[in-house]
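Excluded from the complex is one protein chain; the other protein chains are retained at their positions.
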Amino acid sequence: MYSFTNDYSEGAHPRILKALLDTNLEQTTGYGEDKYSLEAIALLKEKTGRQDVDVHLLPGGTQTNLTALSAFLRPHEAVIAPDTAHILVHETGAIEATGHKIISVTVDDGKLVPDHVKRVLDEHTDEHMVKPRLVYISNSTEVGTVYNRSEIEELHKICCDNHLLFFMDGARLGSALTCSQNDLSLNDLPDLMDAFYIGGTKNGALLGEALVISREELKADFRFHMKQKGALLAKGRLLGIQFLELFADDLYFELARHANEMAMILRKGIEEAGYQFLTDSPSNQQFPILPDKIITELQAKYGFNIGPRMDAENSAIRLVTSWATPWEAVNEFLNDLSARKNII
Amino acid sequence: MYSFTNDYSEGAHPRILKALLDTNLEQTTGYGEDKYSLEAIALLKEKTGRQDVDVHLLPGGTQTNLTALSAFLRPHEAVIAPDTAHILVHETGAIEATGHKIISVTVDDGKLVPDHVKRVLDEHTDEHMVKPRLVYISNSTEVGTVYNRSEIEELHKICCDNHLLFFMDGARLGSALTCSQNDLSLNDLPDLMDAFYIGGTKNGALLGEALVISREELKADFRFHMKQKGALLAKGRLLGIQFLELFADDLYFELARHANEMAMILRKGIEEAGYQFLTDSPSNQQFPILPDKIITELQAKYGFNIGPRMDAENSAIRLVTSWATPWEAVNEFLNDLSARKNII
Amino acid sequence: MYSFTNDYSEGAHPRILKALLDTNLEQTTGYGEDKYSLEAIALLKEKTGRQDVDVHLLPGGTQTNLTALSAFLRPHEAVIAPDTAHILVHETGAIEATGHKIISVTVDDGKLVPDHVKRVLDEHTDEHMVKPRLVYISNSTEVGTVYNRSEIEELHKICCDNHLLFFMDGARLGSALTCSQNDLSLNDLPDLMDAFYIGGTKNGALLGEALVISREELKADFRFHMKQKGALLAKGRLLGIQFLELFADDLYFELARHANEMAMILRKGIEEAGYQFLTDSPSNQQFPILPDKIITELQAKYGFNIGPRMDAENSAIRLVTSWATPWEAVNEFLNDLSARKNII
Partner (left out) sequence: MYSFTNDYSEGAHPRILKALLDTNLEQTTGYGEDKYSLEAIALLKEKTGRQDVDVHLLPGGTQTNLTALSAFLRPHEAVIAPDTAHILVHETGAIEATGHKIISVTVDDGKLVPDHVKRVLDEHTDEHMVKPRLVYISNSTEVGTVYNRSEIEELHKICCDNHLLFFMDGARLGSALTCSQNDLSLNDLPDLMDAFYIGGTKNGALLGEALVISREELKADFRFHMKQKGALLAKGRLLGIQFLELFADDLYFELARHANEMAMILRKGIEEAGYQFLTDSPSNQQFPILPDKIITELQAKYGFNIGPRMDAENSAIRLVTSWATPWEAVNEFLNDLSARKNII
């Protein structure tokens, strides 16, 4: 039984565990002020090409989203997000629990465009409605699609023009930045986004997301918010050591590239077997549309999520690859799919 | 330079890191539904002697406090806590941020007694004031003191008699349950408390607290609250594997016993050197009162927190021992203290 | 210049002001425990036909919605509401500010049906999503439509079957219960709804809404929530005296009947002039679709809101009648409309 259910099925990349072992008995300061966290933060500043950003290490994605957004917004300010957004669907109302409405925008492929934002602004005209203030996007999106530079620049522009903050959920930023459709690099982001995060959990770490804040007015007192929301780990070194290892050389991007490569082999094989996809995803989440009969058979041997249903006999499934996905598993899956194809 | 600053200066107990390594490449379900978390939860139920409790694994102490208390309380309900309580002083208003007032009670030694609770109840009589609903204590307390069974039973009784929930912050529960003044065991707690947690972070884990909920009406939907507050780690196995290791045999208590033993050697040596203590602590936090001159000299060689000031020439300091504190460090500290004693 | 902009353009019905004058210098207890408020509450219980309901008087609609919903829900629980719902669109995120997500459902005519609810339930399956817990409807709706008994009964049934609370925003309940399409009476409501309110502000009072809670488990401590949310007026008598006057005889329903009658004359006249309507409204809000040219001319003489645009040359407008709308104003509007009709 091999699982394509998600990209956090295994522990951590072995180099990360080794780094934890090597430093284990050193005594360090608590709450993220240890030397490893400080070094990791310095390194990430360097990698983003901007010494003036603030970087904070937080344990998880929902935690990062809720801590950042509640810190950035005043009580009457709202978030604009595509209807597929993780914060809208799969975080149990974490943002609303901090008091903020998320304005949902219906999109086709997980991606927001300036027109979506404009329409929301046009509809929110006075104090009887919330005030749209922050545009939230995920890259890669929850349906595997990826923003290219011009798309991000256009959103950046409409945000600038309308006093809106621009935030990127980068839970799968590694996969986005290393996929074939990408033309952005990590050090483009601080100039284009007011804040974004670099996901570790879904790219080889045990846990950890690195939040980068580039807009000056959002920086003050951020550690107060982290502490208040439970995001300041006593052994903050646990995050520092991991990000240090991921970015000491190119490990973070290597892991993501591997995940994408496995996804592309899957995609190509499934296409060759004659199936279509729910989205045009160049990243580590693939959504092939398969006959329900075949899905049932594949489930006996592979783990994956099912949905949405496309018609009476076909459904989309979600296959997620990761740094840990072996080529053999991908190959076997494709063989099994082809074999079943012939039967039907 | 050896640090007595806290009990989370090192990584994790080596057995825990080994367990993480041994299981690293296995694929497991996410969000705490993996087999290790489920086994750890089953084991903890067994250790608490009650199959009907609910157990949840959360990343940290502030996170656990805010998730539990906000889940347990309705908007108008408040917490009663001693003025030394961690939630009152050192969690950046995390509980208030979820909407709940904490009613502070002035205590001498970090410990709440029924009279404190009674006085709060007497003062809160109608809907113009918050409704006291949950009594929060820490064991061991923030000043190292420990509750014995009869003290807990008396608080339990006044809670039962007044429709109050009784909650124990067990960030340092290991030290409390293994110290000389203790006459409670882990499986007394579910009958005495409505909910409590077993701290891992300060007793050998990388991170992790195990929340035990014994009151039936508090159990429903708790995982929703965890997710909403960012407390549900994608790789929940990280918590499960650690608690499994800590409780597979007696490791959790062994580590705590060692910390207490080191603390008692420190205490005895400092007493013999002629100094007094801020509190009568039998646990892993000791608060000797030393001349400021000596404190300054010790700071050159040891890390620790200072405060409060006692008079013009003396201050209390806080020395914290842990599972990782070597006997040699303790011994050297005592030697250095004695040496300085003679000089002055 | 006559305004059809809303039903709160005037002060209060003269009988209400007289009642305030008559009682003005009597001394009463504060915060809604005065004899007038108690009498009003007793009277409203009688009018709803249920002695076991709780009744509370609150100053306004948004205030009532946010106080009630935040009192009724636990932090992870969400509201299901049609996309036209006042709480969703025109209350500046008041519900979200108390921590709760509102799940928006696209509807045609402002009205929710069981299928909408079912779909939301089907989509919300685990703790990664909020838990739908309360169904919110307005009667009459924000687009003037009205629920009949069987529609309410069907929603009641799906709520019962799925452990959902059922709440009615009755800001315009008077108009709903006295319109031609209605087959419900005030004393049907406590059996069908878990809570609902009887709007005073939009039916002749200076301010005030009477919240009726019929579900036992929602009653406890409600006055705490009112106080905490600023909804407990020091001079609560101001609300009591008004509701007493409105319900001492049939005044409340008389005022609503008048508003509906004026609306029906408007509707009939506009239909006869050859125009269509955005919704099939039998209540005091009418949404005729008129040529933009005519709208511009009418604006010179009448106040009303415009929108939405229907096509390049026509828009819907909103005409609201009230207890205070004189027949002459209605007649003049229709004459002006007919006159312009001929010109074009």
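Per-chain numbering from 1; labels A, B and C assigned in written order.
Note that in this section a residue touches a chain if its C-beta (ideal position, glycine included) is under 8 Å from a C-beta of that chain, and two chains touch if they have at least 3 such contacts.
Everything numeric in this text was worked out from a predicted model, so none of it was measured.
Touch with the chain that is not drawn comes from one residue among B:97, B:137 or B:193, which is B:97. Of the listed positions C:56, C:227 or C:258, the one in contact with the omitted chain in the full complex is C:227.
Considering the complete assembly, chain A touches the hidden chain via residues 31, 70-71, 74-76, 98-99, 127-128, 130-131, 221, 223-228, 232. Taking the whole complex into account, chain B touches the unshown chain at residues 75-76, 78, 89-93, 96-102, 104, 127-130. Chain C meets the missing chain through residues 2-3, 5-6, 8-12, 14, 17, 20-21, 23-30, 59-64, 66-67, 91-94, 97, 201-202, 206-207, 224, 227-235, 237-238, 303, 324.
Simple rule for what comes next: only the chains that are shown with their structure count from here on.
Chain A and chain C have CA centres that are 42 Å apart. We define each chain's centre as the mean of its Cα atoms; on that basis chain A and chain B are separated by 34 Å. Residues of chain A found to touch two or more other chains are 91-93, 97.
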